[in-house]
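Only one protein chain is missing; all other protein chains are in place.
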Amino acid sequence: MRAMGAFAAILRKDLRLELRSGQSTVALFALSLLILVVLVFTLSPDPANRAEASAGALWVAMVFAGMLGATRALLAENENGCMRALATSPIDPAMLYAAKLAAAFIFMTVAEGAAVILVVLFFNLEFGPELLRLAPPVVLGTLGFSALATLLAAISGRTRAGDLLLPLLAVPMFVPALIAGVKASAAALSGAELSAMTRWLGVLVAFDVLFVTLGGLLFEHVIGED
Amino acid sequence: MMTAPVVETHALGKSFGETPVLRDVNLKLYAGRAAILIGGNGAGKSTLLRILAGLGRPTTGRVTIFGEDSLSLSHQNRRRIGMLSHQSWLYPNLTAGENLEFYATLYGVAHPEAVADRWLDRVGLLSFRRERVRAFSRGMEQRLSLARAVLAQPMLLLLDEPFAALDPDGVAIVGGMVREQVERGCAVVMTAHGPTAVEGLELEAYSVVRGRLAPYGGERRGGRLRSIPGR
Partner (left out) sequence: MAASSSRGSAVNPSGAKKARGVPALAPWLGVATLALMVASLFMVFEYVPTEAEQGIVQRIFYFHVPCAWVAFAAFGLVAISGAFYLWLGDQIWDDLGYASAEIGMVFCTLVLITGSLWAKPIWGAWWTWDSRLTTTFILWLLYGGYLMLRAMADDTPEVARFGAVVGIVAALDVPVIIVSVRLWRTIHPAVLVTRQGGHGLEDPRMVATLLVATVAFTVMFAWLLMLRFAQLRLRTRMKELRRQLALAEASAGDL
């Protein structure tokens, strides 16, 4: 029970800090906006494959904006050495990981809600209930990405290379979720049957289960010091 | 005394890469006792405190805290360690009150708000409860950080230069708090650049020179500090 209390305390603290500075969500949204603009210029969307192009754009924005923005809550712990305070505290590293993962997930989900609206505007899609069909792949992909990025940012944040290393490690690992997420999103936007999405959602669920579990098990090894 | 020591290091050695930082450190401290490690910058004091807090691994030798290996401390025992580090371990964008409440919750302390208030009052910062820590001076940050270290009633308190950056009022407050903790039965290990004394408290003093620990002032003086020399 106390473990849950510590989880809630860390998450509440991160949300409070985020409400005060807005740095993660604003950074995520601003980067997504810029990436989408670049993609519109480079892709020159053809109406025939609009669903695929817009799904692709959404995921490119998510991955690259997420790389820089999603793990701010984790890296904020480096200020004033707070990570050491957490490492000496009686909290379970798995709980710390879960709290940081939850914070990254929330910030990314909020920013992606806004990014979806931009995608609809930029790619001339229709606002309507079918947009809700995007929710399962986007939410599952975001969860997997947050799980992966939280674990890897704890590593890259403590090396000389820093931010440079995170994409080098994270992008190849994220490939399965990326493939599945783009395909499922494209199916959702093109109005295909739900059955066209299920196998992709299966891949996403497997990816999420794997990385959340691994992150929880291995996090203690990446926060420990020598 | 038959009780086990709170802190015991056996031939503790620590190197970063090739560089030796601590060498053959044997330290033993019982509950209700306070030790002071006196040494210059880079002597290894902070590294020793960090290892005692479980934040670093000994290269050689062994460290036991509450009778447990420092590398595999149980949650229960980790809860009983409080540490004041060089860095404040405070969130600059949270208020003083929020910082203390956060750590109180993390340590499973009952009634976090009341506990935070009590300790803010004790370190003379109650009127700054709603101020963000970002605006604090170094001395205020230090006092708040000490409140953070003691709010869960630790049985081992590790203080890295607790009197640095403090004004005379601050020194009195921090000295008083350290004494209270020792009287409560807590074991305290602190560091300082030069001989320091805490009013009404007998300190087991050690000098730390290039990673080695020796009784302060040599065996002749018995390594005890009672009053502030030269003051």
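Per-chain residue numbering starts at 1, and chain names A and B are given in the order in which the chains are listed.
The definition used in the following text is that a contact is a pair of C-beta atoms (placed from the backbone, for glycine too) under 8 Å apart; a residue touches a chain by one contact, two chains touch by 3 or more.
In this text the structure is predicted, and so the values were computed from the model without any measurement.
Of the listed positions A:L33, A:L75, A:A114 or A:V171, the one in contact with the omitted chain in the full complex is A:V171. Only one residue in the set B:T3, B:N41 or B:S72 touches the chain that does not appear here, and it is B:S72.
In the complete complex, the residue from A:A94, A:V110 or A:I179 that touches the missing chain is A:I179.
Mapped onto subunit A, contacts with the missing chain fall at residues 151-152, 155-156, 158-161, 164-165, 168-169, 171-173, 175-177, 179-180, 183, 199-200, 203, 206-207, 210-211, 214, 218, 221-222, 224-226. Seen across the whole complex, the unshown chain contacts subunit B at 10-11, 13, 15, 17-20, 23-24, 57-62, 69, 71-72, 210-212.
Here is the rule we go by: only the chains that are shown with their structure count from here on.
If you average the CA atoms of subunit A and of subunit B, the two centres end up 39 Å from each other. Contacts from subunit A toward subunit B in the complex involve residues 2, 5-6, 8-10, 13, 16-17, 20-21, 76, 79-82, 84-92, 225-226.
Within the complex, the subunit B residues that touch subunit A are 16, 50, 53-57, 75-76, 78-79, 81, 83, 85-94, 98, 102-103, 105-108, 148.
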